[in-house]
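Apart from one protein chain that is not included, each protein chain of the complex appears where it belongs.
Our next item is chain A:
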Amino acid sequence: MSADTKAGTFTPRPGAAPLSRMIRAQAALETRMLLRNGEQLLLTVVIPTLLLVLFSSVDIVDTGEGEAVDFLAPGVLALAVLSTAFTGQAIATGFERRYGVLKRLGASPLPRWGLMAAKTCAVLVTEVLQIVLLTAIAFALGWSPHGNPFAVLLLLVLGTAAFSGLGLLMAGTLKAEVTLAAANLVFLLLLVGGGVIVPLEKFPDAARAVLELLPVSALSGGLRDVLRDGAAMPWADLGILAGWSALGLGAAARFFRWE
């Protein structure tokens, strides 16, 4: 009893930190990792900002009646959600899996669901920063939004869920390099064909019917219905996003590999 009780630097005293502290710390770390990555910032901040400024002030794409910025701002907000929840998260998580970060955290006291919750927090924090920045720029460009803020919030949350599910599915099943390439390609394709800067009316009817089912089309279309046209609740778009969320998150939960 006597000699053994002398405490050394490493004398065992194990224990997990309180769950809320672990998730908070993990969320803060994940957010720092997201914001520190230069390529990610290009995707999440620079590209949406440039698109908004450029296409609002120069008449490149015919955005239909009314101010260009009223068409573009909702689309660019949808793009911001896509860039963070899908592209950024897929690439970062893919490399974390590849470098054993997810594996090592799997042996820490933080439960796996806690890690996913922290990742979601990091995505939401980044989105808030993006939305604040893009909204300020849009206002400076003469944007006059309408509609129900609650509907906007619901669209953004469901859009985040849908893109997160798809991003994590990709990160948890493909090689990191493949995820990197594929996530960027999908970003580019959805930017062009998802009603973000090019109105879907410009596409042939058959193509349009398919494109309207894409999550980014539902998000940009829904945001535009509310913010530009003052719609109350864009149920069809919310339904599409809910469908993608269930599909993406379900498949990610089923197929995600941690190593």
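Convention: a contact is a pair of C-beta atoms (placed from the backbone, for glycine too) under 8 Å apart; a residue touches a chain by one contact, two chains touch by 3 or more; residues count from 1.
Keep this in mind: contacts and distances are computed from a predicted model.
Student: Assign the chain not included in the display its UniProt protein name, restricting the answer to "Alpha-D-ribose 1-methylphosphonate 5-phosphate C-P lyase", "Phenylacetate-CoA oxygenase subunit PaaA", "ABC-type xenobiotic transporter" or "Sulfur carrier protein".
Tutor: Matching the unshown chain against "Alpha-D-ribose 1-methylphosphonate 5-phosphate C-P lyase", "Phenylacetate-CoA oxygenase subunit PaaA", "ABC-type xenobiotic transporter" or "Sulfur carrier protein" yields "ABC-type xenobiotic transporter".
Student: Per the definition of touch given earlier, which of A:Ala17, A:Leu153 or A:Ala253 contacts the omitted chain?
Tutor: A:Ala17
Student: Could you list which residues of chain A touch the chain missing from the display?
Tutor: Touch with the absent chain occurs at residues 4, 7-17, 21-22, 25-26, 29, 32-33, 36-37, 95-96, 99-101, 103-104, 106-111, 259.
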